[in-house]
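Left out: one protein chain. Kept in place: all the others.
To keep things simple, chains are lettered A, B and C as they appear, and every chain counts its residues starting from 1.
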Amino acid sequence: MKSNLHRRQPKDVDNTGFSPNSAAEGSRLINKDGSTNLRKIGLGIFERYSIFHTLLRMSGTKFLSLVFLFYTATNIIFAFVYLAIGIDKLSGVEASSNFLTNFTQAFFFSSQTMTTVGYGHVAPHGFIANAFASIESFLGIITFALVTGMFYARFSRPKAYIKFSDNILIAPHKEGRAVMFRLATYKNNHLTEVHAEVTVAIHHLHDGKRVSKFYPMPLEISRINSLAISWTCVHYITEDSPLWLMRQEDMRDARIEFMVTIKAFDDNYSNTVLQRTSYNYDEMVYGAKFELMYKRSDAGDVTEVMMNKINAYVPHAFVEDVVENA
Amino acid sequence: MKSNLHRRQPKDVDNTGFSPNSAAEGSRLINKDGSTNLRKIGLGIFERYSIFHTLLRMSGTKFLSLVFLFYTATNIIFAFVYLAIGIDKLSGVEASSNFLTNFTQAFFFSSQTMTTVGYGHVAPHGFIANAFASIESFLGIITFALVTGMFYARFSRPKAYIKFSDNILIAPHKEGRAVMFRLATYKNNHLTEVHAEVTVAIHHLHDGKRVSKFYPMPLEISRINSLAISWTCVHYITEDSPLWLMRQEDMRDARIEFMVTIKAFDDNYSNTVLQRTSYNYDEMVYGAKFELMYKRSDAGDVTEVMMNKINAYVPHAFVEDVVENA
Amino acid sequence: MKSNLHRRQPKDVDNTGFSPNSAAEGSRLINKDGSTNLRKIGLGIFERYSIFHTLLRMSGTKFLSLVFLFYTATNIIFAFVYLAIGIDKLSGVEASSNFLTNFTQAFFFSSQTMTTVGYGHVAPHGFIANAFASIESFLGIITFALVTGMFYARFSRPKAYIKFSDNILIAPHKEGRAVMFRLATYKNNHLTEVHAEVTVAIHHLHDGKRVSKFYPMPLEISRINSLAISWTCVHYITEDSPLWLMRQEDMRDARIEFMVTIKAFDDNYSNTVLQRTSYNYDEMVYGAKFELMYKRSDAGDVTEVMMNKINAYVPHAFVEDVVENA
Partner (left out) sequence: MKSNLHRRQPKDVDNTGFSPNSAAEGSRLINKDGSTNLRKIGLGIFERYSIFHTLLRMSGTKFLSLVFLFYTATNIIFAFVYLAIGIDKLSGVEASSNFLTNFTQAFFFSSQTMTTVGYGHVAPHGFIANAFASIESFLGIITFALVTGMFYARFSRPKAYIKFSDNILIAPHKEGRAVMFRLATYKNNHLTEVHAEVTVAIHHLHDGKRVSKFYPMPLEISRINSLAISWTCVHYITEDSPLWLMRQEDMRDARIEFMVTIKAFDDNYSNTVLQRTSYNYDEMVYGAKFELMYKRSDAGDVTEVMMNKINAYVPHAFVEDVVENA
């Protein structure tokens, strides 16, 4: 290993939002999906969760199921209410001695009221039944007003739709090495003015306790005009880099973690979008290069981006490592 | 107390939006919730209030109650209209000699029309009843269209969800003192690129009249990348600080007020959010330090942010004050 | 009048979007409401107008009337359709020999279908009547979906709600004069980070033809943190100012026009808002000062902004003008 003498110490930063001793043993600071690996305690669940944020971020299937569940549950509750009022107050229903028959008829009347379909072959009779029907139809409209709003919020929520390579590579670059990962948009959206910012977290053992330090990792190109094909972000490991002279085992020992933030302007939404991810040591490949992920189409008229090759790399051993390990 | 000789006079600023003589005796400029302590007069109420802003900012319960009230009131009005037209014009209704019976039947017909449930066991008969029913159903749809829009506007309204510490502390820092307050997000939202800006208002007595001066309070770190755990904003009281050499009683006499603005980017909304607050003298604790508000979870895999400890501090007397007060 | 000898010529700018010869005689470039005084020709009306922009900017009353008109017109059209199909195809309707009776019944059936109230005492019979009813109810839902969207767009449209003083004043300032106008928000919205930009258009006669030149008018304070009370924008007329040494009649001859743009961040909407206006020579008051437009409330606890005094000024003759005119 080369001499450490002339090493310029890179400056660590303290504006990451994480603290020097926030790193839990064996875990990451940023999850792969970009969320922070934190838990908030000491708050009631309603205080801690934003219902809106939760509904916004759940999967579409889950959201639709939840709405259907709410619809069914509300109808069940109102069915019981109408039964309590008396099945004879729903004119058009033939009262039965069978509870289930009465219940289902009340349930269907409720659903006709809540959705405002109101066929009318069953209709409320008397003050109390009418009052509850009046409330239920109001509730139905309010519910579906809320759902309409949520739908819009869900599918209009700006998203970057960026796919990152699974691995971060230590690849040969110029006269030395570089840290490289790549990304591409996988949907028919278009990002312009794309900025990338990478911070590396190095968790050194200090008197048996891990102390975290954070360093910015300057990229060779940190802003591109348009994310047209794919973008390989390159941090060249120079003397100024926090990774200068770190060997593979040093990185593992320091439980190194790369925190990545991509910020861009979405042409369709006319909005700024942001996506984050992180790479920890296990996702680092030492001595490898990415394969090209685009080619000219067979017809020759268009460039094809091969999204399935975003993770493809070829090994590329470093001479000095071979010597060193010998 | 140290000599005031070499004091460099910090420059006050006049771009706060407040004027030198805007400070009302004994009151604050910015309320705790971040609104300005102002009243606009000389305008009609409709000119002064934006209905939209008002509906947007009221509590959810209040908003829903208002909508329900509107629904009920509209039905009452239309019930009177249908009665005026003649209860016999609502076919399916058995006209009664009891006014209340007729009224409730007209009311329920109205509600069935407004919500468009339209069972049809009661239906309008004749030109006038039909015309009003036609108008009411139109009105109903328009109302619920408005409510749908308001719902969306309400829950999609970007909010920072920041909780500030109740107190601002004068705490020991480096070789001197610093002003400190802290903040954390209390919901499952995530803020990035968080900026803090603090302005201090000092209201000196001048010929028996209060004159307000405003000074920026530079923070040691005024921008963090991510509001992950919590953030303690620190203004180190150096010679350049407007608070340099001010004692506890000086601050009280000057009715000092710290105006805080936090601006950040919300990852979920992809929007810039802003939250303000202020601390006045009564909320200042002289000689105290914040306790740590995060810890490693028992399982060791995650960092826990203890939101219930955001206000926790320990007293920490200053030696020089003790000497001085002796 | 002072010598013009040492006048430094201010640089005009050509990035205003207006051209040197765009000034039409006797008219302004920017209207009071901030729109440009331009007309686009050579395009079809549908190409030229964005329906959305038009619906967005019309008054609320106009918009509601338009929706009601559309509702009525659609019902009239469908009433004719149902009559054409045959009034007997609407079961529940007693066919009459009176056209108007039949028409109104068809009209009301149409309205019940379009709003989906569907009482059912009148119902379509046969394929053709059913098909049109099916189309109409679909159309109704689509229409009200559009209206819902428009409502939301209308009342969520970010607006600055800024009121400008009617006049721009040439007022005494420091050792000379300044151009001043003022502004305040008149609704319960709150603007932060407020920027003002003023450009002056000077239309000199040049060989009998007006040539327009545009100059930036630097303000003493061009950005305030918060538009709390009111803001008096001040351009101090120094040697560098395009107005240096211009007399009242020079300004009139040059058909001087001040184009004002205010840009700010709205706390409630979390959005950037922009409002423009302009002042031409007729709206300039030469030799006057604004009166204070805020005061402490009688109770002393709050600052009151007197919006009805935004235009209030007191005359203030300039000594040198008096001398000059003598």
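Everything that follows uses one rule, which is that contacts are C-beta pairs under 8 Å (C-beta built on N, C-alpha and C of every residue); 3 or more make two chains touch, one makes a residue touch a chain.
As the structure is a computational prediction, the values presented were derived from the model and not from experiment.
Participant: Check the options C:27, C:65, C:96 or C:308 and report the residue that touches the missing chain.
Facilitator: From the options C:27, C:65, C:96 or C:308, the contact with the absent chain belongs to C:27.
Participant: Which one, B:18, B:119, B:155 or B:215, makes contact with the chain that was left out?
Facilitator: Selected residue, touching the omitted chain: B:119.
Participant: Residue by residue, what part of subunit C touches the chain that was omitted?
Facilitator: 14-19, 22-27, 29, 34-43, 47-54, 56-57, 91-92, 112-113, 116-120, 122-124, 127, 130-131, 133-134, 137-138, 140-142, 145-146, 148-150, 152-153, 157-158, 197, 199, 261, 269, 271-274, 276
Participant: Could I get the residues of subunit B that touch the absent chain, sorted low to high?
Facilitator: Considering the whole complex, subunit B reaches the absent chain at 116, 118-120, 148.
Participant: Given the full complex, what residues of subunit A touch the hidden partner chain?
Facilitator: Interface residues of subunit A facing the absent chain: 64, 67-68, 71, 75, 104, 108, 111-112, 115-121, 144, 147-149, 151-152, 155-156, 161, 186-190, 192, 194, 221, 223-229, 231, 265, 267-271, 294, 296-297, 300-309.
Everything that follows uses one rule, which is that only the chains that are shown with their structure count from here on.
Participant: Pick one for the touching-chains graph, please: line, ring, star, complete, other.
Facilitator: Graph shape here is complete: every pair of chains touches.
Participant: Just how far, in Å, is the C-alpha centre of subunit C from the one of subunit B?
Facilitator: Chain centres of subunit B and subunit C, defined by C-alpha means, are spaced 28 Å apart.
Participant: Need the CA-centroid distance for the pair subunit A / subunit C, whole Å please.
Facilitator: Distance between chain centres: 40 Å.
Participant: In subunit A, what residues contact two or more other chains?
Facilitator: In subunit A, 116, 118-120, 148 touch at least two other chains.
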